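Note that this complex is displayed minus one protein chain, with the remaining chains in position.
To keep things simple, chains are lettered A, B and C as they appear, and every chain counts its residues starting from 1.
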Amino acid sequence: MTAFAKAPELEVSYWLNTDTPITLESLRGRVVVIEAFQLLCPGCVHHGLPQAMRIAETFSRDDVVVLGLHSVFEHHAAQDRRDVLEAFLHENRITFPVGADAPGLGDIPRTMTAYALRGTPSTVLIDADGHLAASHFGRPGDMQLGAEIMHLVERSPADGLAANLDEIPAAHDSGAGYCSDTGCVPGDSREDTRTTE
Amino acid sequence: MTAFAKAPELEVSYWLNTDTPITLESLRGRVVVIEAFQLLCPGCVHHGLPQAMRIAETFSRDDVVVLGLHSVFEHHAAQDRRDVLEAFLHENRITFPVGADAPGLGDIPRTMTAYALRGTPSTVLIDADGHLAASHFGRPGDMQLGAEIMHLVERSPADGLAANLDEIPAAHDSGAGYCSDTGCVPGDSREDTRTTE
Amino acid sequence: MTAFAKAPELEVSYWLNTDTPITLESLRGRVVVIEAFQLLCPGCVHHGLPQAMRIAETFSRDDVVVLGLHSVFEHHAAQDRRDVLEAFLHENRITFPVGADAPGLGDIPRTMTAYALRGTPSTVLIDADGHLAASHFGRPGDMQLGAEIMHLVERSPADGLAANLDEIPAAHDSGAGYCSDTGCVPGDSREDTRTTE
Partner (left out) sequence: MTAFAKAPELEVSYWLNTDTPITLESLRGRVVVIEAFQLLCPGCVHHGLPQAMRIAETFSRDDVVVLGLHSVFEHHAAQDRRDVLEAFLHENRITFPVGADAPGLGDIPRTMTAYALRGTPSTVLIDADGHLAASHFGRPGDMQLGAEIMHLVERSPADGLAANLDEIPAAHDSGAGYCSDTGCVPGDSREDTRTTE
C-alpha cells in the first residue's frame, strides 16, 4: 500500500448521524478524514474524537468531510451495540456521521483490517481523488494534522503524504491487546484475521 | 440534611472490583470518598474518575476508602449493563470498588436520590463516624479536595465541612437533563422521584 | 490594509539567535511567521512562544521561517534590556531568530505600530511574496494556524487569508493597558503614537 493506493471502500454495518449510507466513492472531490475509535477507548474520548471535532470546525464541509468509524476490536459484547453507540455520540456531542465498522473473521472489524490500522484512535486522511494519503495512530498534533489536511485540500493527490505511511510502526507484537495513554491496540486475533484475508 | 447528618447507607444492585458487598457501616473509622459517575458522562471520564484515582493514590487505604458509584439517570438501556460497566472499568484502569446504584421509582437511582446529588460527576465525602461532610458536583479542584479529605482524616466529625453543603447550588430547574463541561444533570423525572420517595 | 498589502519591513534594534540581521525582503519565496511577544507577558510564555516553536518544528525551514519580535509596550525599563532578553531566550529554549522591535515615539515600538498589532502575543503570517496574509492576537488554535500556514505555502498570495484581517476586533478602548489570559494590550499611548506616525 502506498500513498497512491486507492483507499479501500468503507465496510459498515450501519450509519448514525446521517440519513443515507456514506461511501468514499460519493465523496470524491473532497478530502475525507476518518476517525477510527471505540466508545470505551479512553484515548479516543480524551483526544481522538475531540480532535476530529476540531477538524470539522476548522475546515469547510465543501473541502473536508469528517467521518467517525466505530472499529470495535475488544469488548465486543459491550461495545457492539447500536443503542450504546447512539447514547455515546449524544453525550459526547458528536454530530458528524459515524459508521459501525463491519465485523470481521476475527476480533478485528473489516474496515480496520483493510486499512491495517494499529488500533484506536486512528486518524486516516484520504485525498480528493480517493487515495490514502496518511494514517496516524494515537495522538498526532493539531498543527501537524491541520497542515496535512490543508495540504491535501490544496494539492493534487500525486503529492500525497507518502512519508506518513512509511512512518507507521509495525503492528504491536504482543499476543494481548491493550490500551495505553496513546490508544488501544488489538491482540493476536489481528494477525489471524490478516492471514485469512 | 446538615454536615452532622448520618450519611444514608448505599443502595447498590451489585459491586465490581470487590469480592464482598460494601456498606458504609463496615467502613466506620475511615473517611469514605464516593465518586458518583455514569460511564457515558464525558465529565466523569475526563475529570471525575481520574481525580478519584488520584485520591486513592494520595491517601492511605487505612485512612481513606474511595468508592465508585455508577448512578445512571439517563440512557438506562445503554448504561445499566454489567458487561458494559465491567469493560469500562477495565479500559479506564479503575481498580477501586464500584457499586451499581439501585434503580429508583423514576430515572434517578436510589442512592443518588438519598444523597440529593445534582448529577454526575459528584464527589461525596463521609467522615470516619459516617456523617456526610461534603458533596461536590462537577469539578472541585485537587488542592481543595486534598485539603478537605485530610481535614476529615485529622479532625473529629463535629467539625465537618458544613460550609460545602451550604455552597451546593439548588438543583437545575430546566425540565430536560443535559451534559455540560461541568457534568451531567437529570431532568424533571428527578423531582417526581423525590416526591414519591 | 488588505490581504494584498505589502507587509511593512521590520524595524529592529538588534537581533538574537542569528549572525546577520534579517529583512523580510531577504526571505521572499518563503512564508514568514512573526511571533510578537514581551518576555514578561504570561500569555506569551504560556502559549504564544511554545506555539511558535511548534510551527518551527512542523514546517520545513525551506517553506516557513519563524521569527520572534520582542515588542515591548510596557515595563520598558525592565524588558528593554538585551541581557534579560538573552537569558529569557536561553531559559525558554527559543532558538529561532528574535528581533528587538525598535522604540517608537510613544510606548509602542515601531514594528508593532506598523502592523497595528493589538498586543502580545500576536502571530503575523506573511506570504511568499511578502504580503500580509493574517494577524492573530491571543490564542489561535494549532489546527487553524497549521492550516493557514500550509495554505500560504501551497497557494499564491492572491488568495491570501483576507478574512482573518477582517476578523481582527477594533483596538481595545480603555486608557490603561492590561494583561489578561488572552494576552497583553497597550494603553492610550498607542493612539498617541499612531497619530504621530
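The definition used in the following text is that contacts are C-beta pairs under 8 Å (C-beta built on N, C-alpha and C of every residue); 3 or more make two chains touch, one makes a residue touch a chain.
Not measured: the values here are computed from a predicted model.
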| item | value |
| --- | --- |
| Chains shown that the absent chain touches, full complex | B, C |
| Which of B:E9, B:D83 or B:D142 contacts the chain that the document leaves out | B:D142 |
| Touch residues of chain C, complete complex, unshown partner | 40-42, 45-46, 75, 77-79, 81, 83-84, 86-88, 90-93, 179, 184 |
| Missing-chain contacts mapped onto chain B | 51, 54-55, 58-59, 141-151, 154-155 |
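The rule we apply is simple: only the chains that are shown with their structure count from here on.
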| item | value |
| --- | --- |
| Category of the chain touch graph - line, ring, star, complete, other | line |
| Fitting chain A to chain B on CA atoms, where both chains share a sequence, rotation angle to nearest 5 degrees | 180 |
| Chain A-chain B separation of Cα centroids, rounded to whole Å | 35 |
| Centre distance in Å when chain B and chain C are each reduced to the mean of their C-alpha atoms | 48 |
| Multi-partner residues of chain A (at least 2 other chains) | none |
